[in-house]
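Note that this complex is displayed minus one protein chain, with the remaining chains in position.
Presenting chain A:
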Amino acid sequence: MIKLENVTKVFPSKKGKDVTALDNVTISVNKGEIHGVIGYSGAGKSTLIRCVNLLETPSKGKVWIDGIDLTKLSKEKLRQTRQKVGMIFQHFNLLKTATVYDNIAIPLKLLGVPKSKIAERVVKYLEIVDLVEKKDSYPAQLSGGQKQRVAIARALSQEPQVLLSDEATSALDPETTNSILELLLKINAELGITILLITHEMNVIQKICDYVYVIENGNLIEQGSTIELFTKPQQSTTKKFLNTISQRKLSDRLVDELKLGGRVVRLTFLGENTGQPLLSKVTQQFYVEPNILSANIIELKNGIVGNLVVHLIGNDHQVEQSLSFLQEQGVEIEELGVN
């Protein structure tokens, strides 16, 4: 549904120091899926999402939406194609001088929706975002979460096939963030809208994404299904993002101390399997004493990932055997305190 093919974006600068905001990035979002792009500030996330609807023209590469190469379109055709692509923003971008109702109705009028249909459409989408009773309020009278709901209703009212979200929850508190994420899940499920979102918050990815891209300095450094990324992160940046979700990291000093009497490993389990029975097997079969240092469960959109950090106490050979046993059982193992 959305495809960026080898997209490079260079911002020329007068001082001769051109900024390469995106370097040969390829992503592909299937119809009906929710994909997320995560990265630190300045990584190129906004540039990437703005390339999707050509608010930013790529220096190189192609942009496909629903089989149409946008980079080849005339200005007029591009304008029409953009109507199929909804977009929401960190700062909502509503008209201050218009009511909630008008904020949705004005674009519809400008896009040529017949007058008789406008009222019906506005109410329909205000119902979806649960804001009908606020239709005569002005944006200044709404909370951040409510403003974002209006922005979502505005985007949906044009009945797009694709929704782009540029940090839509970054200005909101955790509770409100959750309610907006639920809403995105709902419109994805009920209206079948394909969503590409960018964020710097791992919990956004965790809650609603099927697939994740990690971007750093304009480069796509890692990608995979959300489950893959949570169970087998490769890049240190990805691991750092995962650390923001759960208390995954132990201090180096503590790890060093524990290593004197055994090995410290992180075990990542997938699915309902909490790991408990496996650990008791380890004790019974290999006489290794597993001491649980931390444990948590992360609920992803498509599954559950369990995380255990354990201190394995026993002789080297036995510990080694127990680790290969765990690996055979499909547990991801990462040894801590080895560099």
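Going forward, a contact is a pair of C-beta atoms (placed from the backbone, for glycine too) under 8 Å apart; a residue touches a chain by one contact, two chains touch by 3 or more; residues count from 1.
In this text, contacts and distances are computed from a predicted model.
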Candidate names "Sigma-70 family RNA polymerase sigma factor", "Succinate dehydrogenase/fumarate reductase iron-sulfur subunit", "ABC transporter permease" or "Sulfate adenylyltransferase subunit 2"; UniProt protein name, chain not shown: "ABC transporter permease"
Residue in contact with the excluded chain [from A:Arg82, A:Arg121, A:Lys135 or A:Arg263]: A:Arg82
Contact partner of the left-out chain, one of A:Asn6, A:Asn30 or A:Thr97: A:Thr97
Contact with the hidden chain (one of A:Gly39, A:Pro58, A:Pro139 or A:Gly218): A:Pro139
Full-complex contact with the absent chain, from A:Pro107, A:Gly224, A:Gly303 or A:Gly337: A:Pro107
Interface with the undisplayed chain - residues on chain A: 53, 55, 79-83, 85-87, 89, 91, 93-98, 106-107, 110-111, 138-140, 151, 158, 164
